[in-house]
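Structure record follows, encoded as C-alpha cells.
Only a single protein chain was left out; the remaining protein chains are all shown in position.
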Amino acid sequence: MILRALRSCYSVLLLLAAWELFARSGMVPRTLLPPVSLVLQRTAIALATDTFVADLATTLFRLLAGLALAVGLGIALGVISAQTRAGRAIFEPLVRVLGPLPKIALFPVLLLTLGFDNTPRIVLVLIDAIFPVMLAAHYAARAVDEKLIWSARAAGTSPTGCVLRVILPAAMPQILTGIRVAAVIACVVVFLSEMVQPGDGLGDQMIRAARAFRSVDMFVPIVVISGLGFILDTLLALVRRRALGWAG
Amino acid sequence: MIRFGPLIVLAALLALWQAAGMAMRVETLPTPLAVLPELWALFASGEIWGDLRASLYRLAAGFVLALATGVPLGILCGRSAAVRGFVSPLLALFYPVPKAALIPILMLWLGAGDLSKITIIYLSVTLPIVYHGQQGAAAVEEKLVWSARAMGTGRAGVLLRIILPASLPELLLGVRVAIVIGLIVMISSEMIVRQNGLGYDIFNAMDMAQYRLTYAVIVVVAVLGFVLDATFERLRRRLTFWAPERQDQLPTGA
C-alpha cells in the first residue's frame, strides 16, 4: 500500500531529493536555498512553538470564518438567484464584471473601511472564496433535471420544498467541488492579506523572516499554509466521497 | 439586453458605491464622482502609464512563457500516462501553494528586477494551463483519433491536427482562468514587494493618505481585469465557435 503510494508520487520524491542534494552540494549558499530536510525540521520546531502556533491559530480563524461565510452566502445566493428569471439575468453579467477583478486590489478599501484587524481579512477571504461556491451552486441549480422537480411537485412538494429537498441535494456534488476550490483560495488569500499588510498570522511570519533574511524561516510559513490547503482539500474530498456516494 | 448586461451591472455597482460614499461621508470612502477627477489626472499627467506598462509587461512575458511550455506539457499529460504520472503529483503539490507569496524567496534568487516577478507569474499561470490542457487532451474522443489514423495521419499529425484543436475549448477555459490568476498574482506580488506597478500604487497612495488616488488605481485594475477577460472571451468564442458552449465556466481564481 505504502509502496504503491510512494511510487505514484515518485516525481515529488525526486524533486525533494534533487532539492536536498543541490542544497547540500555547496553549489548554492545555504542562505539562498536551505536543504528541504532543514526546512521540514524547522517547520516541526515552529509547530511546537507557542508564538508560531498563535499566529497559525490567527490565520486559521480568519480563513475558516471567511470560508464559512463564503460557503453559506455562496450557496444561498447561487441557488436563490437561479430560481427566478431576473436572478438568472443579473447573475452572469455580475460575475463577468466582478469575477476578473483581482479581489486583493480591494483589500486597501477593506482596510480603510473595516479597520486593520480581523474583519477586513475575513471579508477579503469571503469575497474571493464566494465565487467558486456561488458559481457552482448557481449553475448546478439551473442544471437540475426539471423532471426531478416535476416529480416532486406532483407528489405535493411546495416550490420552497423543492429548492430545499430537490434542487439543493441534486446540486450538492458540484457545490462541494466549488467549496474545495474555495478552500484553497481562502488559504492563499488569507496568507497574502497577512503579507500585504503584516501584523500577525502566518503571512506576517513570512514577512518578518524575509526582512531579516532568515531564509529557512521564509519557507516554513509557506510549507504550513500549503499543508493547510492540502489538508482542507483532502478533507473535503473525503466528505464528498462519504456523503455523496450516490453521485456517479 | 444580454450584450449590455455587464454595463447595466457596472452602472448599478457605481450607483451603489456613490450611495455608500454619500451615506458614510468619510475621507476613506470617497464617492466615484470624487474619484473621477483623480482618475482623469492619472491618465492626463501620464503618471499611471509607467506602472501600467511595467505591470502589463510582466504579465505578458509570464503568460507567453506559460503558453509556450504549458500547452505542450498539458497535451502530453493528457495523451501519455507516463508523462501524467510524472507531472500530476507535482501539480497537486504546487496547487495549494500561495504562488504570489513566493516572491520574497524568488527575489533572493533572481534579484529584485522584473525576472523574479515574471517568474512568479509564469509559475502561477502555467498550472491551470497544464491542468486544463490535460483535461482537454484526455477527453478527446478516441474514435476521432482512430479515424485520423485510418486516413493515414501520423503520430505527430494526430497530436497537432486532431488532439490540439479538439482540446482547444477546454484549454482556452484554462487560459481564461490563468488570465485572472495572473492578474491576482501580479497585483499581490506588487503589493508585497512595493517597488512599482499598480499593486504598489494602490498601497502607496493609501499610505500617503491619498485615498481618492487609491480608489482611482483600484478602478484602473478593475477595468483592466474586465477588459482583459472580455477581450479574451471574444477571441475564445471565435476560436471555438464550433464547440458546445459550457455555461458554468466563468472566471475566478486564486
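The first chain written gets the first letter, and so on, giving A and B; residue counts start at 1 in each chain.
One rule holds in what follows: a contact is a pair of C-beta atoms (placed from the backbone, for glycine too) under 8 Å apart; a residue touches a chain by one contact, two chains touch by 3 or more.
What we mean here is this: contacts and distances are computed from a predicted model.
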Undisplayed chain, where the name is taken from the UniProt record, one of "Sarcosine oxidase subunit beta", "Transcriptional regulator", "Fe-S cluster assembly protein SufD" or "ABC transporter ATP-binding protein": "ABC transporter ATP-binding protein"
Which displayed chains the unshown chain touches: A
Touch criterion as defined above, residue of A:Leu33, A:Val71, A:Met172 or A:Leu236 at the omitted chain: A:Met172
Candidate in contact with the missing chain, chosen from A:Leu3, A:Ala86 or A:Ala154: A:Ala154
Touching residues (missing chain, whole complex) on subunit A: 145-148, 150-157, 161, 166, 169-170, 172, 244-248
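Throughout what follows, only the chains that are shown with their structure count from here on.
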CA centroid of subunit A to CA centroid of subunit B, Å: 18
Subunit B residues within the subunit A interface of the complex: 1, 5-6, 8-10, 13, 24, 26, 28-29, 85-87, 89-90, 92-93, 95-102, 104-105, 108-109, 179-180, 183-184, 186-188, 191-192, 198-199, 202-203, 206, 211, 214-215, 218, 221-222, 225-226, 228-230, 247-248, 250-254
Contact set on subunit A toward subunit B in their complex: 8-12, 15, 31-33, 89-90, 92-109, 111-113, 128, 131-132, 135-136, 139-140, 142-143, 174, 181, 184-185, 187-189, 191-192, 195-196, 203, 206-207, 210, 213, 215, 218-219, 221-222, 225-230, 233
